[in-house]
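Of the protein chains in this complex, all but one are displayed in their positions.
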Amino acid sequence: MPATSLCQDEACPPYSLMDDYSEGAHPQILEALLRTNSTQQVSYGNDEYSNEARHLIREKIDCADDEAEIFFVPSGTSANLISIASCLRPYEAVITLDSGHIACKEAGAIEATGHKLILVPPVDGKMTPANLQKAFQQNQFYPHMAKPRLLYISNASETGTVYTKRELSNLSAMCKQLKLLLLMDGARIGTALCSKKNDMTLRDIFDLTDIFWIGGTKAGALLGEAIVVKKELAEGFVFHLKQHGALLAKGRIIGVQFMELFRNDLFFTLATHANSMAEKISANFECLGYSLVADTATNQVFVTLPSTLVRRLEDRFRFYTWEHLDDGRMVIRIVTSWATDELQVDKFNAWVEQWTVVGK
Amino acid sequence: MPATSLCQDEACPPYSLMDDYSEGAHPQILEALLRTNSTQQVSYGNDEYSNEARHLIREKIDCADDEAEIFFVPSGTSANLISIASCLRPYEAVITLDSGHIACKEAGAIEATGHKLILVPPVDGKMTPANLQKAFQQNQFYPHMAKPRLLYISNASETGTVYTKRELSNLSAMCKQLKLLLLMDGARIGTALCSKKNDMTLRDIFDLTDIFWIGGTKAGALLGEAIVVKKELAEGFVFHLKQHGALLAKGRIIGVQFMELFRNDLFFTLATHANSMAEKISANFECLGYSLVADTATNQVFVTLPSTLVRRLEDRFRFYTWEHLDDGRMVIRIVTSWATDELQVDKFNAWVEQWTVVGK
Amino acid sequence: MPATSLCQDEACPPYSLMDDYSEGAHPQILEALLRTNSTQQVSYGNDEYSNEARHLIREKIDCADDEAEIFFVPSGTSANLISIASCLRPYEAVITLDSGHIACKEAGAIEATGHKLILVPPVDGKMTPANLQKAFQQNQFYPHMAKPRLLYISNASETGTVYTKRELSNLSAMCKQLKLLLLMDGARIGTALCSKKNDMTLRDIFDLTDIFWIGGTKAGALLGEAIVVKKELAEGFVFHLKQHGALLAKGRIIGVQFMELFRNDLFFTLATHANSMAEKISANFECLGYSLVADTATNQVFVTLPSTLVRRLEDRFRFYTWEHLDDGRMVIRIVTSWATDELQVDKFNAWVEQWTVVGK
Partner (left out) sequence: MPATSLCQDEACPPYSLMDDYSEGAHPQILEALLRTNSTQQVSYGNDEYSNEARHLIREKIDCADDEAEIFFVPSGTSANLISIASCLRPYEAVITLDSGHIACKEAGAIEATGHKLILVPPVDGKMTPANLQKAFQQNQFYPHMAKPRLLYISNASETGTVYTKRELSNLSAMCKQLKLLLLMDGARIGTALCSKKNDMTLRDIFDLTDIFWIGGTKAGALLGEAIVVKKELAEGFVFHLKQHGALLAKGRIIGVQFMELFRNDLFFTLATHANSMAEKISANFECLGYSLVADTATNQVFVTLPSTLVRRLEDRFRFYTWEHLDDGRMVIRIVTSWATDELQVDKFNAWVEQWTVVGK
């Protein structure tokens, strides 16, 4: 198959498999924004759409109104820093993987609220009870050490893996034993819940954590994340939103989007699409004999490739070079999303196959 | 004129003149979001729409690319706290009116970044050079007092008044003399610039301040404010955005909106509408002999009314009760916006007139 | 009486009545430091001297071991910022007099821990329940306003006045009604308790506040303040000490000093001396017809004098010019202390008298 059959138009720009936020919003969401646009609503998150979104999310979690409060914020960094700032006293610290988003991708946002991070190495992208306990025990020299008080994890993890129910139960039990709160960053919770490796419901996550958030930005919304806070931790939470600039005057715009995502399960449909696109790419790599760096459980593929293949793919696709190996090979990260075009995935796979044959 | 002729349908909900963020976005903006939705864009504010928006804003300011940097953030509180946190060292303080938004409507957001506020009483809703100088001089007992380093003002002011060029020039000169930076909160800068009392251009504001921001939320956007920072103050600014959760992954969604607002002057057209609706309401009050508490220069009307009239109006309109006077009368605040329906304004005026006649 | 009889030696430097921290420590305290110097002690505040000091303070308060915890810190600013940081959540604000030490003499130390100050004008240097309630009510627009949560007062006040038991009881009751904690800055609590205007015991203060501190620096120690915290607020307090650099490795040095101050009532003896020196100066002024700006209840005298008298006094004494009045007169502040030399006080009074006679 000649290269030209894959891209007739030499001038077409590379297709991005870089991240899951390269496009705008799912059309249904934009339609909802249009449909609701002219009604007059109460401001700052108390509009009827935000309330309906809260209702639909609670329904999906299967939790009563008085079990949880739900707050909408514009970004994942907001969700993390506000959750942590609200739950901790000034001298309390967070335990996180050293690869955690708050540890290495948020410009020190948590420390900027005054809290120390205690770093733990990941196992398959995840925290283990043993590593958690060890970090806790190494930080007991009070008052010379900040007091560990909260465990932060992400599901899906930074490398796209997911927690099983057993794993999360064990972590949760260890947290209770150590008197730690458990916060789950759910920037990609949709793809986690729709993963073939997943055996948890939203209710399981609600039960096993103290606070978690549902990512909208990477799941088909223009922006917005929904923080689900156990009732007993929710006091004063809204002040933190305001204080950190996360309480939007037109709160409706996040409310409408979550209302749409959680009506008729659009949220899960979109995540399933993202996962299946990743699976297709991942299967092709494996079939051609390339080794994956992490299991492809959600919408991220980490694969080791020869640099010549990487260079050729870069002409037609955008993706992230994760690591340069000593033997000259490279680890790349492919991210799919609700918006990923299956035709482009097929082309990508075809190119990989073609250049693999050529390379041999 | 009987009441029924004004609202045939007894069940119609009160029309809100409560604030300028009760509706969604201007339809043209939503169309632009739809139109640009499916293109793939670079994330975190480096997309082509954000860049085009920056270009258009610079054009409107009439400033060169290397004179200013422009950053988009989701909310006014973000804009204020990030601007201040970026410009000040930890021991430096902000001088503000005691009625300033950062002083009484942002839940201590500025103090949460570590900075003291020094409060000054307003004159006609505004800061005067004399009051500024006095506050500065009262805060010179170093190092026991935090060092004043930045003046924060709003234009339009909290009571809807505007700064004249002479007033801002005098403030700016006093700031230079006292080595203070000058930050202008422009949540309602559109209505200020379109006020009949205004004699400044955006270039004047750029020249006379060190940093100012252009409010989108109250000007017809779903959300978003554009911070204009003099080049020499811009270093590291983007880190603050990230650290405070204000750097959106899909930065395009604010970029597109400002692109649309500043193409063909939609921003100014909408502000002019808001102002003229307020003027109509204000003129009617004056014509009927009610006294205004502040000059109606922009889209806010502050008027003193008998409580019986207020009660009757409340059945059909929503607005904010600002103050209860000792003589039983009340000060109310009416806010109009780009979305205010002129038909409703006419009805409002008719009701005021009718009940005034009845009341006499 | 010729000038020379007052100061034989023309070259003698002016005697300072500027503040109550111009000298070192009371000799008995230095002797205690010498006496205990070579014993080996546990570090960071758990030494036997600190524990003995805690015991003696609790005895003087007449409170049980499990009613209060006591922490020693090096400075008043430390005491205030740590107390407030430990008691409040990030969005909670402090109500204080606008003349409060934290409001205007601590370089924004409270704001640097993230907390807003709400300012109230003083009445006779003090907070009143009515003014407190008014400030509270003006700060209820949640979540746009920071939530008032703690009242900060000083006793003696910044102008040297003292709270009566009735006044403090009323403030305390208002705090309970408004769910505010009450913190008393006791930098000069010794002179307050020894004032002729005082009708409170340490137990009264303990009962009517949630947290208060006993100033050592201004009471004859080299440095150090003792924070008395109700048991239920003490959890985690020591972490704050450490985090803010206030937990001294050789905690003994503050412990020894408070042990000495509270053994045999040295603390009260020294405060009584300071007060009586101020009273002597104050009485002389009144006798000569000068008007006091504030009642002389403790060790500070605020008096209005002709500028010629002030100029003459400045040749021989150091004191603080508080205010320049429009009529050319000046308000000066005289501060006495445990170390004030009565001979110098007599000279001061003689000079005032002499130059008053001359001036007439």
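Some observations on this one:
For clarity, chains are labelled A, B and C in written order, and residue numbers in each chain start from 1.
The working rule: contacts are C-beta pairs under 8 Å (C-beta built on N, C-alpha and C of every residue); 3 or more make two chains touch, one makes a residue touch a chain.
Because the structure is a prediction, the values reported are computed rather than measured.
Among the chains on display, the ones the left-out chain touches in the entire complex are A, B, C.
Of the candidate positions C:99, C:139, C:198 or C:243, contact with the unshown chain belongs to C:243. Per the touch definition above, the residue from C:36, C:50, C:86 or C:336 contacting the chain not shown is C:36. Residue C:253 is the one among C:253, C:266, C:310 or C:345 that touches the chain not shown. Contact with the chain that does not appear here is found for just one residue of A:90, A:160 or A:255, A:90. Remark: the residues of chain A touching the chain excluded from display are 90-91, 93, 104-108, 111-117, 119, 139, 141, 143-146. By the touch criterion stated above, the residues of chain B touching the omitted chain are 85-86, 89-91, 113-114, 142-144, 146-147, 236, 238-243, 247.
Touching the omitted chain from chain C are residues 13, 15-16, 19, 21-25, 27, 30, 33-34, 36-43, 73-79, 81-82, 106-109, 112, 217-218, 222-223, 239, 242-250, 252-253, 339.
We adopt the following convention: only the chains that are shown with their structure count from here on.
In terms of the distance between Cα centroids, chain B is separated most widely from C.
Inter-chain centre distance (chain A to chain B, centres taken as mean C-alpha positions): 35 Å.
Computed centre separation for the pair chain B/chain C is 44 angstrom, with centres defined by C-alpha atoms.
Residues of chain A found to touch two or more other chains are 239, 242-243, 247.
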